[in-house]
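Here the complex is missing a single protein chain, while all its other protein chains stay put.
Let's look at chain A:
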Amino acid sequence: MKRDHNHLQPNPDPSSLRGAPSTGKAKVWDEEAAQQDCGMDELLAVLGYKVKTSDMAEVAQKLEQLEEVMCNVQDDGISHLASETVHYNPSDLSTWLESMLSELNPPSTFDPFGAAGTAAAALDDSFLGPAESSTLTTLDFDNINRKHQKSGQQIFEEASCSDYDLKAIPGKAIYSQNTQPQTHDSSSSSTPTNVKSEKRFKSTSGPPSPSDIFPPPPPPAAASYGIPTDSTRPVVLVDSQENGIRLVHALMACAEAVQQNNLNLAEALVKQIGFLAISQAGAMRKVATYFAEALARRIYRFYPQNPLDHSFSDVLHMHFYETCPYLKFAHFTANQAILEAFEGKKRVHVIDFSMNQGMQWPALMQALALRVGGPPAFRLTGIGPPSHDNSDHLQEVGWKLAQFAEKIHVEFEYRGFVANSLADLDASMLDLRPSEVEAVAVNSVFELHKLLARPGAIDKVFSVVKQMKPELVTIVEQEANHNGPVFLDRFTESLHYYSTLFDSLEGSVSSQDKVMSEVYLGKQICNVVACEGVDRIERHESLTQWRNRLSTAGFSSVHLGSNAFKQASMLLALFAGGDGYGVEENNGCLMLGWHNRPLITTSAWKLTNKTTTISQ
């Protein structure tokens, strides 16, 4: 059955869009609005290509065909293609493809699955100037097809296994098997005119070639394509609303390509992601942009310089503190636990692994000042990374806290320790006083996961903590597993996690705060995706994993009381957009989440065996 395709008209009006996608979101929407009437596809319009929405199916198929052809051409090493190039204006994608295909012979067999992972790549590869060539000998698709088939299926599996938004991905090129297959003269040298009129390729014969079915779908009437069944493969037709889905699909495909070390494919996909991301709005756009950047860094091996300017990271941290309740939640819940542990003690000592600006401690000092019987003597040891500008950052913070303490009449003592890594610490450095005199609490907010980058570091730190003989150890960590051995798993997990996180930021009021918070999170994304080995410090792990680690190390869980829960809930109520946030209790630990997805967890621990004698 000869498929009659809509004749592809050359565009009467020259493309008014320039090749480069517009930078401003408003501009994109304006252009898209202008495009609506012509029935042009909006996504491609952003890229500068005018394609009628009704022609999308055929354009997609032809792109796939073209890509197959060109892939195999490269394998055969046909260099004469490169020598003579004629440049056609690719903005009228349909006719350009026709002319391309007419110059390169159509393949005899065609694997529809092969295009799954590479359809996106086709957009990039086919932008090369078409070459004039006469004939091509029989193209052997087998190896390429199998590889693509595998990758296509893998993409399918990965995408369908993921939950949340990824479940919705329909965007794989699936061809309905109901339509009758075509037969085609599998002669290698077809004349250009033949090719122009018939576009289907099929081979049921030929043992070496896989029995691929490539029946063309009926010409679509509308932009959205029909619902595919499980065993079929709809053509990738992009509704403007489905750009987001396609974007996620592209991200996953790119990560998969990176995992398989298929860097060419990954490179092509990353570029596409960049364009797709611009067409999105809001949180999705930002997340996609950060992930795309991280992927690009990984692909091009352009790793981010790890040690940040300290003052800049401080600023980012502060903005993150202001914009959303995560850090506040962490501080409040940890403080409540520490307060309860310090009940009745006359001298208390807090060792803070995550000193930063010291934002956690004014509230604790105030609470201690107001407790029954008056405040204890409060001693604080702050540990932080070295600052790069020769200023003694920790000392400044200590000074401010001292001033604060003086205001509210709390006896205060401070010491700051600079350490590149917590594993460099020793209990002897800290000038600990006997535990009858001084009660110790250890606090760590988003610091412990960094130790997982070096083997043995976390255990050393745990043993040092045990030497401190704390009444309580409070730990706040991200609730996600970004430390799995498989890159793709980490990528998927972090994509979900940071999408949720960025979503929750959307409701915030101050745009400057929001932007800075996003940069702050973007750095984490970059680290999770682009770095490896000791550089990858954002090794988040879930509560279950931390529980295992801590109980193995000799700590047992302390339940956070209902006071902490109530305070946390009220804190959230005060935040704009407080509807999405929720506090959950999980076996004594408190989790803060956005729309039922837990994002950070506060937990408290004490030593399982508290020995009274001082151990070596």
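By definition in this document, a contact is a pair of C-beta atoms (placed from the backbone, for glycine too) under 8 Å apart; a residue touches a chain by one contact, two chains touch by 3 or more; residues count from 1.
The rule is short, and it goes like this: contacts and distances are computed from a predicted model.
Going by its UniProt record, the hidden chain of the complex is named "F-box protein GID2" among "Beta-adaptin-like protein", "F-box/FBD/LRR-repeat protein At1g13570", "Golgin A7 family, member Ba" or "F-box protein GID2". Which of A:101, A:394, A:425 or A:571 touches the hidden chain is settled by the complete complex: it is A:571.
Of the listed residues A:263, A:408, A:519 or A:553, the one in contact with the hidden chain in the full complex is A:408.
In the complete complex, the residue from A:263, A:359, A:377 or A:488 that touches the missing chain is A:359. On the side of chain A, touch with the chain left out of the figure occurs at residues 318, 332, 335, 357-359, 362-363, 365-367, 369-372, 374, 397, 400-401, 403-404, 407-409, 509, 563, 566-567, 570-571, 573-579.
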